[in-house]
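Missing here is one protein chain; the remaining ones are kept as they sit in the complex.
By written order: A and B. Residues from 1 in each chain.
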Amino acid sequence: MSAAREYFAAIRRAVFSLADGLSVTVSYLLRRPVTIQYPDRTAQPVQRLLPERSRGLLEVDVERCTACGLCAKTCPIDCIVVETGKDAAGARLHTRMDVDLGRCMFCGLCVEACPTGAIRHSREFEGGMARVENLLVRFLDAPRPPAKPPKKGEEPPEKPAGSIIRSRLPGAFAPARRCAGGPDAKPGGAA
Amino acid sequence: MSEIVETAGREELILNMGPHHPSTHGVLRFVLHTDGEIMRLARPDIGYLHRGLEKLAEGQSYPGYLPFCDRVNYLEGIFCEQAYAMAVERLLKIEVPPRAEALRTITAELNRIANHHICLGCISMDIGAYTPFVYLLRERERINDLMEALCGNRLTYHYLRLGGVAHDADDAWLKNALAFVDKFERVIPEFESLIGKNEILVRRLAGVASICGADAVAYGLVGPNLRASGVDWDLRRDAPYSFYPRLSFEVPVGKGERGTVGDCYDRFLVRVEEMRQSCRLVRQAIEKLPAGDIRAKVPRVLKIPAGETYACVEGARGELGVYLVSDGSDKPYRLKWRTGSFAAMSIIETVSRGLMIADLVALIASLDVIAPETDR
Partner (left out) sequence: MNPTEIQERLGQRLGASLECGGAGADAFVIVPAERWLEAARALREGEGLDFDYLRSLTAVDRPAEGKIDVAAHLFSYKRRHALTLKTRLDRAAPRIASLGAVWPAAHWHERELWEMFGVAIENHPDLRHLLLPEDWPGHPLRKDYAMPERYQGIPTRRPAPLAEPAAGTGPTNTGPKNPPEAP
């Protein structure tokens, strides 16, 4: 007798607990959805929605870089190479500034080490490539004298975040997305 | 791949579950010896995600190893960082400023909630209820956003530094965190009525794969798995560290609510309750947040006096320990991770005897084993 009672009690519990759960699900039919239709339909480019500190792809402003090499020394996985040489007159030349973004683990130690703010995280993250070697970014086109450490108040103007990496990784960020913000809302400074 | 071994008139089917199986949580293989639906033995085969994180430490500088800690377990990055940072700080004998300790606690508890979202979601998903998983992921997304705003990354936070934390939290962030906690405390009852009290879920979990307290201790189970087995132990309360001595909270223990003590449903309930307590902890820590520095002075080139220590924190999967041996140079001489999943994985072979195949899935999910943590 008690087995039968327990059997029907279990059915009762099942029906009520299911109805309880379904009432939660049904209530969501009436609420505003929380998902966004990335990447096809976003109110703004997603890069702009990210917080200030967001650690995206690294970029180097060679005009600020003093070629001190602290970033390369701090990097735990050696994904940065900085090289210097001498020109004909014996002056110091910055000859190489390469970052292998395929290896980078986005820890931000290089950014903390950089004394002039030349290396920094952009908020770009969509650097998808068909070949991993293509994520090796060479930031220096030709050898140039390294920048002097700026005096207080005389720092060169900062380039807009993401503009450098966008020009260095062409194709990775194209095509421009259909954003609700209109043509002006096209992401960053893409060429 | 399967083979049939015939022994004394009975057939034993040897069946591979994994390495790619939706309920193995990472790449992980089980070799099942089954007799019909009943399992004679389930043998975990791990190592697919072995990255040699202990060996890597021997080639890294002390601050340079911190980002690797996040990779020990991608679901509880803050705890891994904290265990490692505590080990180094103990050898260096440096005091962490109270504000940094409080921020570590706030982020750690948020991290714990995010981790339990995945765990509880996976339990329900693995036994066939997909919707709760998605609901919990939605809540977890809010934590990820909070963490990204504070730490700069959503999963591999790299927020702690030796002697403190990387960034200070401003008032706006603290307000957002409080708002999240307030909102989330209302979501927990919703989750409970959505799935937690669901009779089908209860039937699938209650009384299944019970682990008694003595076994749990002998096999080194820790954290929620240990507490579900009725052992009342929590490092945050019983061996307090960081900011926890100044906070009050309760430690949920498994009572065998619908089945036996230490069954899958207890492990489920303990985690739900832990999320509530974590909300309390976050709120208290924000209210008591001291002013001051967020980083102690630490030399740039860090040499650590020779010695060794074992530091542990109460992670989302329980005791997460780092055994650190220093030889006085600027690199760790030896570093060993003691993780909760490793112990939990080692008990599966014993507990699985006589279970149904479908219950193995519930067992794995309720132990909250994560392959990167066992393999390191």
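Simple rule for what comes next: a residue touches a chain if its C-beta (ideal position, glycine included) is under 8 Å from a C-beta of that chain, and two chains touch if they have at least 3 such contacts.
The shown structure was predicted, so the numbers you read here are calculated from the model rather than taken from an experiment.
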Legend entry - Which of B:Glu54, B:Glu141, B:Asp168 or B:Asp330 contacts the chain that the document leaves out: B:Glu54
Inset, instruction - Write down which of B:Leu66, B:Cys80, B:Met147 or B:Ala343 is the residue touching the left-out chain. - result: B:Ala343
Legend entry - Selected residue (touches chain absent from view) among A:Val24, A:Val60 or A:Cys79: A:Cys79
Inset, instruction - Go through chain A and note every residue touching the omitted chain. - result: 78-79, 81, 83, 95-96, 98, 100, 102-103, 129-131, 133-134, 136-138, 140-143, 168-172
Inset, instruction - Could you please point out the chain B residues that touch the chain left off the display? - result: 46-47, 50, 52, 54-55, 58, 217-220, 231, 233, 238, 308-310, 312, 319, 321, 323, 325, 333-334, 336, 338, 342-343, 345-346, 350, 375-376
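Just so we're on the same page, only the chains that are shown with their structure count from here on.
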Legend entry - Geometric centre distance via CA averages, chain B-chain A, whole Å: 27
Legend entry - Residues of chain A touching chain B in the complex: 10, 13-14, 17-18, 20-21, 23-25, 34, 50-55, 74, 76, 105-109, 112, 121
Inset, instruction - Flag every residue of chain B that touches chain A in the complex, lowest number first. - result: 60-61, 63-68, 131, 138, 141, 145, 148-153, 156, 158, 166-167, 190, 193-195, 197-200, 202
